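What you see is the complex with one protein chain gone and the rest in place.
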């Protein structure tokens, strides 16, 4: 027993930026735990027990270098988050579990292959094929492009604190793992391309949706794209950028999901247009939203700006890079600024503003833990924004780094102007209010899309296709195999003399072949 | 070392079985007292053996013998307890204790007969695992067959008697083949003691070796339910009452695995199997059997049958990994034997509880089962997750070691089967979990009808005991899932006693 | 050698009745023939031309047949009889439900 414990402790590695990431993970979990106090009504005890197990497991996932403990802890993360989803609906649990389990089995296989190929510890892996398999497994678990399809429906339907955990930290574990296994010198081209696709696709979907939580979920996809892109680029600067991005986005997304929970509760709606004048009614909440969204948008003096700047400066210099990154930043800016736009609109009568403020403040008293959580989150965002080198020695490289504030201010003004213009006209986006996003509908629309490419004007019963693909084929095939072997008792018993004679004549048979 | 307590492990349950009909004649209320007395003497006995020989169990030198009637081994029957049989007896006794407590809550009618047969199973399983004599092993195997065959038909239902008939057809053939094999061995070597046979078996002509090995292998494959002979297994698991199914899958199949290890490694010798080129054939058959079990499970429309098919899958996997004859293989295999014993028995026990109000075991009747009793259903789900191989549970640890063993031996087909098993298990278990949470609206009258459709067994449930045992199984899975290294020493030591045949022979024949 | 021949024939006959016949009672008879063939073979094979291994008072030790296989066969016969009785009981029970002992008409035995 002692052996296992020692092996467990010895497997921890406290090198480079991973302890910092683990710390951030712990802080984020604590923030969500704070926010959950009022949100979770039933079985509160179990919720916190699960959160505790989750917390320990994430630390192990980030710090361990042993494959076994890594997989073990990661499965613990999966299990605990799966159970946390049960506070909203059983359906989500089922979907999430199937997807995560599929990813796990691919990952398990990849881990065993890595073990067999001599990578006994988790470290940079040179074999491109192995990288590929690991990325596929990771993609399923962390929602890299193509496999991201489960992420928006589940993250948007989960209860807000759980969404904060999932979106804020769980999906990032995969990227932290990629930071470990992708060699820092070369990067990975596939990951780079996937990252670009994610940024564009996620951003576009976020722009199109008006539901706050769905928008946040898609923006997670988009922002994760930046991390994938950075890791795919390779180089010290890009990796540092990725780390900073993970931290910044973690704080911002956690805060935003918690605020979305608060807003949803106060306004009884999740649609962005309903939050008119929130800045006056809910100043503190709105402030947190503003700061976090500015960070997501990557405007100057924000956490996101620092990270994005590092990533973009790690790219090959040239006009194309600049244009591409400009486009990326603009997409983020549009969906981020749109909600700020609605928050600042005032169309109510504020004659007795003082009374309303008093009422609002009273409600803050009730939800004081929420406000505390938001404050901590916002504080995190601000710290990364103004003192990116502060978290410790790990990022000391950044102390001397010039973030080129002037260019930042210039770019930010351009973004804001362009974005406000586009938003104000509201043209070309076709913003949709989707109140419900489910995985089935999502897959069905994907299937529709595929079939519409091949055969025009043929309406498929997608329900049936779904059933057929996932269940009926398997069922019927196995039924056929079953019926073939189970003919009747005579044939079943006949196997006995057959087998007996095969064994008795085995020497002749063996020598014959 | 001569030790009287190991014979008590057999004759105490035997005495309990003999006394119960007599008690029934005098006062049926005393019956449970005697049942609990019998099982607690058994536990006390085993515990005292553990306490006294703790050091020897730790360093692997445990070797207890008993000469029945005082006759030296080649002339009389001897009982042997080494680390391997000790480990198996300990876990089998623990599992049987759980099931007997469960059956106190479960069995309504004909409780007396149930306990008679049940204690015969306890005595016979201990006897089969302890004996060092081939013919004595045959007698105990037949005892197991008779008792379990009668228990399968315990509910006296139509499918129950069909299942029992099918079970007996297969197992009586296997029994007579074992008889034939034992006598063939006797005619060629002039002895029945396992150690003596093991000593002289290698000197035989290879044709006769193959003859004897083929007969024993066929019989044991029938008993275990590996590929060409798997047909009796799901039927009998499906049709028997819950505690009986738990015994069948949790205990009996593991005893046959033990006997298989004993016969192949100790008596016949693995070198002989390799020399006869049988090992590759057996591994392939076992893996194919595992594959078929999982494929069959995909189409099962009946939860107990489904669990039976998945048992085929797991037993095939264990069989294959043991046949690799590596230390890692044994480690994974025996760990999975333990894990599977508790998981499957727990699942059947939970099934027995969950299906008490449903009309049948069919998939459509599984609807809403989870909502009716959530805590038990959650325990059920945890056990299912362990079957799939989710990490904090024991099923993951054992599957991991099996996977490592297959990869170490470069048997990629085996590794594929392990992963395939887990993936298909996700598909076929999730169906049932989802169905269990579907809401079903039943009026009061419907419920009454359901209850009256069942035999009276289900009305007489003592729910608390039944629930408690389900939780106990789940707790075992979770505790050993975190602390599977607790089993490290017993496992290593029993592997040593499998590998070190010379020591066994020397100690049996010398002392 | 003659013994082996007869054993194989009897064994195969018993197995044939068990596997091919659809009448469950006939199956049990086949099973018993199969067992009996093994018993027969054991006794015949262990016969080395001596006497049954029973000492007679006042007579000296003469050449005996091996007593061990005979004792084992006795055990085997009793076990075979018990299993056959259990099987027949189960067939009686099954007959109550299905009103037939024909295997083809009882669907449940096949799956």
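Per-chain numbering from 1; labels A, B and C assigned in written order.
Assume a residue touches a chain if its C-beta (ideal position, glycine included) is under 8 Å from a C-beta of that chain, and two chains touch if they have at least 3 such contacts.
Criterion: contacts and distances are computed from a predicted model.
> Have a look at "Probable sugar-binding periplasmic protein", "Sodium:proton antiporter", "phosphoenolpyruvate--glycerone phosphotransferase" or "NADH-quinone oxidoreductase subunit A" and point out the UniProt protein name belonging to the hidden chain.
"Sodium:proton antiporter"
> Quick check: which displayed chains does the absent chain contact?
Those shown chains that the absent chain touches are A, B, C.
> From the listed residues B:49, B:195, B:210 or B:226, report the one that touches the chain absent from this view.
B:210
> So one chain is hidden, and I want to know which residue out of B:86, B:102, B:140 or B:265 touches that hidden chain in the complete assembly.
Of these options, the touching residue for the absent chain is B:140.
> Going by the contact rule already stated, which one of C:28, C:86 or C:109 would touch the omitted chain in the full complex?
C:86
> For chain C, which positions touch the chain that isn't shown here?
The list for chain C reads 1, 4-5, 7-9, 11-12, 15-16, 19-20, 45-46, 48, 52-57, 61, 64, 66-68, 70-72, 74-75, 78-79, 82-83, 85-86, 88-90, 92-93, 96.
> Mind listing the chain A residues that contact the chain we can't see here?
That gives, for chain A, the contact residues 487-488, 490-491, 494, 497-498, 500-501, 504-505.
> Give me the chain B residues in contact with the hidden chain, please.
4, 7, 11, 14-15, 17-19, 21-22, 24-25, 66-71, 74-77, 110, 113-114, 116-117, 120, 123-124, 127, 135-136, 139-140, 142-143, 146-147, 149-151, 153-154, 156, 161, 184, 187-192, 205, 207-208, 210-211, 214, 455-456
Following the convention adopted for this analysis, only the chains that are shown with their structure count from here on.
> Let me have the rounded angstrom distance from the C-alpha centre of chain A over to the C-alpha centre of chain B, please.
Each chain reduced to its C-alpha mean, chain A and chain B end up 44 Å apart.
> With chain centres defined as C-alpha means, what is the inter-centre distance between chain B and chain C in Å?
28
> With chain centres defined as C-alpha means, what is the inter-centre distance between chain A and chain C in Å?
Whole-Å distance between the two chain centres: 69.
> Indicate the residues of chain C shared as contacts by at least two other chains.
Where chain C meets two or more other chains at a single residue, that happens at 18, 109, 111.
> Counting only residues that touch at least 2 other chains, which ones in chain B make the list?
Each of 166, 169, 173 in chain B touches at least two other chains.
> Mind pulling up the chain B residues that touch chain A in the complex?
166, 169-170, 173, 177, 206-207, 210-211, 213-215, 217-218, 221-222, 228-229, 231, 276-278, 281, 292, 295-299, 385, 388, 390-392, 396, 400, 403-404, 407, 415, 419, 422-423, 426-427, 430, 433-434, 437, 483, 485-486, 488
> Taking the complex as given, what residues does chain A use to touch chain C?
486-490, 492-494, 496-497
> Note which residues of chain A are touching chain B in the complex, please.
Those in contact with chain B are residues 1, 3-4, 68, 71-72, 75-76, 79, 90, 94, 97-98, 101-102, 105, 108-109, 112, 115-116, 474-479, 481-482, 485-486, 489, 492-493, 495-496, 498-500, 503-504, 506-507, 510.
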